[in-house]
Structures are given as C-alpha cells and as structure tokens.
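Missing here is one protein chain; the remaining ones are kept as they sit in the complex.
By letter and in written order, the chains are A and B; residue numbering begins at 1 in each of them.
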Amino acid sequence: MHVHFLDPYHERPSPVHRLDARVKLALVVAFLLTAALAPAAAWPAYTLLLALVLAAEVLSELGVAFFLRRSLLAVPFVLAAAPVLFTTPGAPLLALPWGGAVSAAGLERFASVAVKSWISVQAAVLLAATTPFPDLLGALRAWRLPRLLVAIIGLMWRYLFVMVDEALRLMRAREARSSESGLPGLRSGGALTWRARVTGGMAGSLFLRSLERSDRIYMAMLARGYDGEIRSLPRPAPRPAEWGILAGGLLVLGSLLALSLILV
Amino acid sequence: MFLHVTMHIPDGFLSVPVSVVFWMLSIVVILAALARVNRDLGEREVPVMGVLAAAIFAGQMLNFTVAGGTSGHLLGAALAAILLGPWAAVLVMTSVVAVQALLFQDGGLVVLGANLFNMAVVGPFAAYGVYRLAQWLARGRRWGIFGGGFAAAWFSIEAAALGCALQLALSNTSPASLAVPAMAGIHALIGIGEGLITLGALSLVWAARRDLLAAGQTARAGNTVVWVGGLLLTLLLAALAPLASTHPDGLEWVAERAGFIEAAQSPAYTLIPDYVFPGISNEAAATILAGVVGALVVLSVTIFTARARRSRHSVTGD
Partner (left out) sequence: MRETAVEISNLSFAYPDGHVALAGVSLKLCRGEKVALVGPNGAGKSTLLIHLNGILTQQQGQIRIGDLVLDAKTLKRVRARVGLVFQSPDDQLFSPSVFDDVAFGPIYQGLPPDLVHSRVSEALRMVGMSDYAGRVSHHLSVGEKKRIAIATVLAMQPEILVLDEPSAGLDPRARRTLIELLRALPQTMIVATHDLALVKELLPRTVIMDHGQIVADGKTEEILAEEALLAAHGLEKP
C-alpha cells in the first residue's frame, strides 16, 4: 500500500532544509505572529511578508508552484469571512440586490483576511515540507512542549501510517462488497443510516485493534527497560550562524511589524 | 489533505487577542489533562494515547456516501471521550488536531489554540457530559450507552461548531447573527452523521469488548463534577446561540447605513479600533464574551474542585 503521500516532508539539499529545526520553528512562528498582528489593509507589510516567504520557498528548492498548490487549501474557508464585505462600516461600493452594500472598507478587510491567510499557510507548508517530523517534534520539545505530549505525538506519528493503511484497506474491502446485483427493481447502496453505522463499525474496529496493538507496544517498551519516564538524548545547540539567522529574522519581522503599525 | 468536518479555522481569520485567549484556555485544560492522565493511566498512557490518536486520525479518513458527491466523516471526540474518559480524550484530540495543523495545514498555527478549544476541549467534554447524563437517566439500561452515545456525539459536534462561530464573531470576521446559525445549522446535520458513526462504533465495541464500555461506567472521585461541568459548558454554548442570533447587529447596521450615502469617508474607518478592541465594539459580542468567560469559570472551578476532591479521596478512590 502506498501511503507515503501522508508525509509532507520532501527532502532537498537546500539551506532551508539544513537550518536547525528549532530556529526554523521560532522563525515561522514569529512570521505567523507578524502576519496576524499586522493591521488590515497594510499592503506594504503584506507585500514584504509575501516576498520573504517566496524567497524562502525559492531557497528551499521545492519550487514556488509546489507551495501555491498547497496554499490553495485555505481558499474555501475564505467564504466564512465573506460577511465582512457588507457589514464593515464605510462608504458603499457595490449595492447588493437584497439591500445593503459592499463597502470599500469591507472589501479591504476581506482581502486582508484572504491575503494574510494565504501567506500564513505558505509559511506553515514551508516548515512542514523542509523539516523531518522527528526534528520538528524535537524543536517543539526544545521550546518547552511537555514531554508527555511530545511522546504521545511521537508514537502517534510512528503508527499513523500503519493505521491510515488499515483504514484505507477497510474502505477497499467495503468497496469490494459494494455491488449491484443486476436484478430488476432493486436500488443498491442500502439505507443512509445503515451506511453510517457500517462506517462506525469500521472506526470501532480500528479503535479496538489500536488498543490491542498498544498493549503489544507497551510490552515491547517494557522489554527495553521503559519505566514510565520518557527520556531522549540531548541535542547539540544550534550553531552560532543559525542563532544569527534567528536574530536577524526576528529583527526583520519586528521592524516590519513596527513600521506597519506606525505607518498605517 | 482531507477536508472533513469544516471546523479547522485557518490563520488570519481570528484576531490576535481572541487567539491568545483561547490558547490560554486550551493550555490550562491540556495541562490539567496531562496531570490527570498521568495519575490514572500511569506508564501505559504513552502507547495507549499515541496509537489511539493514530486510530482517530485514520478514522477521520473513513467516509460514507451521503448523497451524490458528498460524504460524511467522523471527528471522534465523542468516541474518544466515551471509551477513554474526557481527560485522555483531550490529549488524544490535541495530538490529532495539532498534527493536522502542523503538518497538513488543516487549521492555522496562531489560531491552533482556538481550534484545540473547539475540538479537543469542548468536543470531548460536551460529549462526556451528555453521555454520563444519559447513563444516569438510563440507570444501567442499554439505551444509556447507545442513545447516550449518539446524543453525546451530536452535542460534541454542535458545541464545537458553536465555539467556532463564537470565535469568528469575537474576531469580527463573521457577525454572530450569521456565523452562529450557519455553523449550528450545518453541523446539526453533520452531527447526525457523527452520531450514527459513533453508534456503529459503540455497537462493535459492545459486541467485541464490552469491558471497555463498562470501564467507563466506574465513577471516580471528581468525575461527577467533571461531567456536570461538561454539561454546563454545553448548555452555556447552546444558550449563547439564540442570544447571539437575536442580536442582528450586523444586519441592523447595514440597514441603517444603506439609508444614506456618505460622500466624505473617515480614513481610518474602524480598522484600528477593531484591531485594538475586537469584540467589544458591538453589544452582541460583548455578551458572548461574557458567556465564554462564564463557561471558563465553570470549567476552572470544575477542574480545581475535581483535583481538590481527588486528593482528599485518594485513598478510598470511590
């Protein structure tokens, strides 16, 4: 079964890939916060942020098209922000058939939300695509995520592919038995409620099997001396150059944010 | 990535103060869950939670055809809460939602706290509250498990959706009068799907490993407080919905404005004030904010009371 599509990491020999995961995580989070804090309609700031993320994308050797495809995921949710078009106070721009109007301010706000969201998603994709998950998890741990949670997420990752594989095979098996008899006058598919409950049975089956599997995993862990404490090897600190990149990045983002707030 | 239950808010849609508040709420609950699970499950917790989180993630990929091209999916918060208890469910759902955001951009990272609140806090607790209520009402009869399971699943979806709508409203991204009915309405239907799937899963567990369902029955010290708290949270969110909807501030305002066209426009509009004081610029949102704070107080009291009682009853373990 081919479920490796689930892993967002795409290996490349790029400087972005090589950058220490802890530094990358901090930079991406700072970037996202900058985007979030930048006021609406701060177009110069948005342009600079977009330029930054595009530059990083180019450096990552994955190609801008790759990121554009992934960032389109956020697009459908934009509809949730559509109401700001006509509920934001301001001079009307376009009258709506049912009364009220789209205001210029509303359009600005809507566009701001859309652009900010789009830029943010790209930064998130960049992080996931250039950092192997174990490193990302290590970075989260370094930034003080509780050890227990890190351990749970780590184990989840390990078994994610296995469980997704099982889920896909369950669906294949169901497909194989979803047929039309060819007898006249019969509608295939079964009742909707029946279909939902069968799906539930599949979920329950996944659950049970994972529970029983967890017993075996626990035994294997015990056999290797597990005593309830999760320990991991200390990672070497980032190199001075990487600290420099972090400092530089934070400086750039900080200035960008300050300027956008002052100049608006 | 798979777009299932449409509750994962992307970055950019919530204001920073709203994001911060919900981050804080979620962190409090997650830390409490970590402490609680550590006590209950001991060292088995890592393999159990980890693999079950993987199972829930995979379970969310299962689908069934609803009509034409649409398909129904599972969120799993209710199932997790029923089979593992609310605290473990919080951790499991946190892992799932966090990894979905980090790796698959299913939901943003700045707003992750808010998404966690909806799907990893409200979802499991609402489900747990409803489930235990049903069991208490059924007094050991089987419908408590299956009817309760269905209801718990429905409420978990509905409550999470309301949380989502409130967050959007508080950020002034979507007015409450629109977001609440829209989210509540759509997810009332999705909730039925969740209910049916949960029912199917519980049927299988009941047939194959009845002991797992019986284990959830044992009331431990503090659990009563927890599920009552969960129930109150659900009721609060449910009460806020009609309240928010009956404040047609958004539409009212538009109607007023449409009456006259301004030639001169004030340059700053309401952008900066909105940014600095989001949610307090209109009455409805202020009410909702109060409601959320209230829900929070209830939850905090619940948690701390549960902990205090637990330490008192630690020997008897009733």
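Going forward, a residue touches a chain if its C-beta (ideal position, glycine included) is under 8 Å from a C-beta of that chain, and two chains touch if they have at least 3 such contacts.
No experiment lies behind these values; they were computed from the predicted model shown.
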| item | value |
| --- | --- |
| Touch partners, limited to displayed chains, of the chain removed from view | A, B |
| Absent-chain contact - pick from A:Ala173, A:Met219, A:Ala237 or A:Leu263 | A:Ala173 |
| Absent-chain contact - pick from A:Ala65, A:Leu79, A:Leu186 or A:Leu233 | A:Leu186 |
| Identified contact with the non-displayed chain, of A:Trp143, A:Trp194 or A:Trp243 | A:Trp194 |
| Hidden partner chain, touching residue among A:Leu33, A:Ala139 or A:Leu208 | A:Leu208 |
| Chain A residues that touch the omitted chain in the full complex | 2, 4-5, 166, 169-170, 172-183, 186-190, 194, 198, 201-202, 205, 208-209 |
| Hidden partner chain, residues of chain B it touches | 203-204, 206-209 |
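The rule is short, and it goes like this: only the chains that are shown with their structure count from here on.
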| item | value |
| --- | --- |
| Chain A-facing residues of chain B, complex | 1, 3, 6, 9-13, 16, 19, 30-31, 34, 37-38, 42-55, 57-59, 61-66, 72, 74, 76, 79, 83, 91-92, 94-96, 98-99, 101-106, 108-110, 168, 172-175, 178-179, 193, 196-205, 208-209, 212, 250-251, 253-255, 257-258, 261-263, 265, 269-272, 274-275 |
| Residue numbers on chain A that touch chain B, as the complex places them | 8, 28-29, 32-33, 35-37, 39-41, 70-71, 73-74, 76-77, 80-81, 83-84, 86-92, 99-101, 103-105, 108-109, 113-118, 120-121, 124-125, 127-128, 133, 136, 146, 148-149, 151-160, 162-164, 166-168, 170-171, 189, 192-193, 195-211, 213-215, 217-218, 221, 226-228, 230, 264 |
